[in-house]
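The other protein chains are all here in position, but one chain of the complex has been omitted.
Now for subunit A:
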Amino acid sequence: MHPLGRVLAFSQKCRRFSTNVIDPNSIQPKLCVVGSGPASFYAAQQILKALPKVQIDIFERLPVPFGLVRFGVAPDHPEVKNVINTFTKTAQDPRVKFIGNVKLGQDVSLAELQNAYHSVLLAYGAEEDRLLGIPGENLDNILSAREFVGWYNGLPNNKDLKFNLNIEKVAIIGQGNVALDVARILLSPIDLLKKTDITEYSLAALADSKVKEVKLIGRRGPLQVAFTIKEFREMLRLPRCFVNMNAEDFAGLDAIVPNLPRPRKRLTELLMKSISTSKETEADKCFNPIFFRTPKSFQSGEDASSVGALTVAVNTMEGENAVETDVLETIECGLVLRSIGYKSIQADSAIPFNSKRGLVENSGGVIQPGLYVSGWLGTGPVGVILSTMTNAFAVGQTMASDILNNTVDASIKKPGFEFIGSLLKKKGIQTVSFADWEQIDKVEQSRGKEKGKLREKIVDVKEMLTIASGKP
């Protein structure tokens, strides 16, 4: 058995035999969370409910909170970001402290956090992406969808992303909702994006874009698409854009559809209805989902350093699996976006990490008593806010019960932020409080107002820190 497994099995035994339930009012546990997205806030909400005198410190690498809600959700989906309101309420609870601009593995170590707090929750998500691992992948103008999303959403690390939109044909590898998000942003009339919180430099670049055609390439067929119906409908409703699919890819589906579970049935029916609704004459853009194709290599175009085409193998299906045939095809494309999944990193070498799957080893969110993981870092990078919420609620509840049944001993004195704060001060690190974030928020909203936008995001960390420090 894996050594971690032995620890987990033993701790499970402890939980079963431990009948002491501590009076929640008799203890003052100090907990910390690494990361400030949904996986963090939803867990914190459950902990606050169960432990009235808890102190929760939320560390975030950036000066600004909210993770993928701020940097992942598309600018034209503002209602999905409403969750920020409930997270703000949580952050303003006197028992919660937001500490921005602190990076695990660089500014603090996991060991230091474990010494300072009774329990630590890792909730820092997935910040890297998977590679195809095929020849030509390092040509210019081949990006990950994640970087492109970070670029238009103002993620500081992606603001200087180098690529060009002087090309007509884009190939997106992958058929999930992230792929649809980037397709939609590339094909939307600029007027629809002008009032959102999309970054200014992205609006300028998209206004100059020559993109006319976006292909969405998947290894399998219409029955296996990972995107969901709401997002596909948005593609059908894009002004002046026609949706083009190959009817042959839908052969035989008429018979299967009636027996599919409801979500798959409704989506497949919509896909089938959409093959034949093309409004080619009024459209100047094209959205083209392509099925049964596996990318094999990239070739350069007129510019020898930049991508010009993609070679794919044609697939057949054996059950739910795609099997490559010998037949190859070439797809012309001047920009490629790889949307095949995110991947987490091992922020601190002490974190038990499964590099193959890109996530932290855990059992129901428990790494060991006192060390936990929630959200994509523990489940793998799949799922919408609802699934992260459900997972984080469960992990938060587990963290609270571990304290209440003495699996984690909260009667021991722990220094909490007294210790970590002085450590950070010695290193000269400027921490950002939630009130400081609220200043940054005000500036973003007022700059946005001047341009008729929801907000104009600040994309430079130094600028965020300057505003946070209160100095002009």
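In this section, a residue touches a chain if its C-beta (ideal position, glycine included) is under 8 Å from a C-beta of that chain, and two chains touch if they have at least 3 such contacts; residues count from 1.
Here is the rule we go by: contacts and distances are computed from a predicted model.
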Which choice in "AP-4 complex subunit sigma-1", "Acyl carrier protein", "2Fe-2S ferredoxin-type domain-containing protein" or "Serine/threonine-protein phosphatase 2A 55 kDa regulatory subunit B" gives the name that UniProt lists for the one chain left out?
-> "2Fe-2S ferredoxin-type domain-containing protein"
So which of A:262, A:426 or A:471 would be touching the chain we can't see?
-> A:262
Residue among A:379, A:406 or A:431 that touches the chain left out of view = A:379
Sole touch to the unshown chain from A:119, A:391 or A:431: residue A:391
Could you tell which one of A:86, A:166 or A:330 touches the chain left off the display?
-> A:86
Using the touch rule from the top, list residues of subunit A that touch the missing partner.
-> 12, 15-16, 76-80, 82-83, 85-86, 195, 228-230, 233, 262-263, 266-267, 357, 359, 362-364, 378-380, 383-387, 389-391, 394, 445, 454
